[in-house]
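On to subunit A.
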Amino acid sequence: MEEMPEELRVLIKEKVYFCYQCGACVGSCPTARAIPEYNPRKMMEGLILGEWREILSGDLIWLCTLCHTCYEVCPQGVGISHIIIELRNLATKEGMAPEGFLDSAKQMAATGYVAPITGAVERTRKQLGLPEIKVIDTGEIKKIMELMRFRSVLEDESG
Partner candidate 1 sequence: MTWALRRRGRIIKREEENRTIMERRLLVKQYELLLDRDICIGCGICADNCPKEAIIYSPAEFRGIRAVTRPSIDFDPERCVLCGECVSLCPMHALQMRIEREERVPVIEMNVFPLATRKRW
Partner candidate 2 sequence: MGEEEPRIGVYVCHCGLNIAGVVDVEKVAREAAKLPNVVVSKDYRYMCADPGQEMIKEDIKKYNLTRVVVASCSPRMHEPTFRRCVESAGLNPFLFEMANIREHCSWCHPHYPEDATEKAIDLVKMAVAKARYLSPLEVIKVPVTRAALVIGGGVAGIHAALDLADMGFKVYLVERSPSIGGRMAQLDKTFPTLDCSICILGPKMVDVANHPNIELITYAEVKRVEGYIGNFRVTVVKKPRYVLESECNGCGECAKVCPVEVPNEFDENLGPRKAIYVPFPQAIPMVYTIDMDACIECYNCVEACKEQGREAIDFDMKEEEIHLEVGTIIVATGYDLYDPSRVRAYGYGLYDNVFTAIELERMINAAGPTQGHVIRFSDRRTPRSLAFITCVGSRDVKTNIYCSGFCCMYTLKNAILLKEHYPEMQIYVLFMDLRAPFKGYEEFYRRAREEGIIFLRGRPTELYEDPKTKNLIISMENLSTGEPMDLEVEMVVLSNAAVPSAGTEELSRILTVSRDASGFFMEAHPKLRPIDSPTDGVFFCGAAQGPKDIPYSVAQGSAAASRAARIMARGEWEIEPIVAYVDPERCRNTKTKCGICATKCPYGAITVEEGKAAVVNTAKCHGCGTCAADCPANAITQMHFTDAQIIAQIHAALEEKPEEKIIGFLCNWCSYGAADLAGTSRMEYPPNIRIIRVMCSGRLDRDFILEAFRKGAGMVLASGCRFGDCHYISGNYNAERRLKPLFKMLPRFGISPERFRLEWFSAAEAGFFTNLVKEMVETLKRLGPERIREENEKARPFLDRMLKHIGG
C-alpha cells in the first residue's frame, strides 16, 4: 500500500481538512478517559499531516467504541466516528484488522451471533435453565452486510 487509497483521499479532503484541532472530541471520548494514548484529535492531525499508514496499521483505531459522541460535539462537522469506520474498513481490506475483530465478523455472517456457539455454552445454558439458542436466518444479516459494503471487505481480506 504505497499510494493513499482514493476513498481516504476524498474523505480527508472533504472532512478532515476542516479539523481545527479544538479537542472537543477528546474531551467527550469515553475511550480516551480510560486509555490516554487514544486521542481522536491527534489521529485527525496525523491524517492531515499524511501519516495515514501509521494510523491504519496501528492498534488505536480499533479502540473506538463507536458511541458517536465525537460526531455530535465536533464544531466543524468532521464526523470523526464515521472516519474511524472508514479507516477500519480500509485496514481490513489491507489485511491489517486484528484477528478477533475478523473472527467476530465472520461468526456474525455465518451464525448471526458474535460469539461462537460451542457445546460448552449450550451445556451451561441448560444448567442455568436458559432457553436454547435460536438458530437465526442469516439472510438478512448478510444482506445488511452487503449493503454496508462489509462482506466485500471481508472477502477481500480472506481472498
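The criterion applied here is as follows: contacts are C-beta pairs under 8 Å (C-beta built on N, C-alpha and C of every residue); 3 or more make two chains touch, one makes a residue touch a chain; residues count from 1.
Criterion applied: all candidates are chains of the complex that A comes from, given by their letters.
Keep in mind that this is a model prediction, so the values were computed, not measured.
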In-complex contact partner of subunit A, selected from candidates 1 or 2: 2
Residue ranges of subunit A touching candidate 2 (in the complex, touch as defined): 20-29, 32-33, 36, 39, 41-42, 69, 73, 75-77
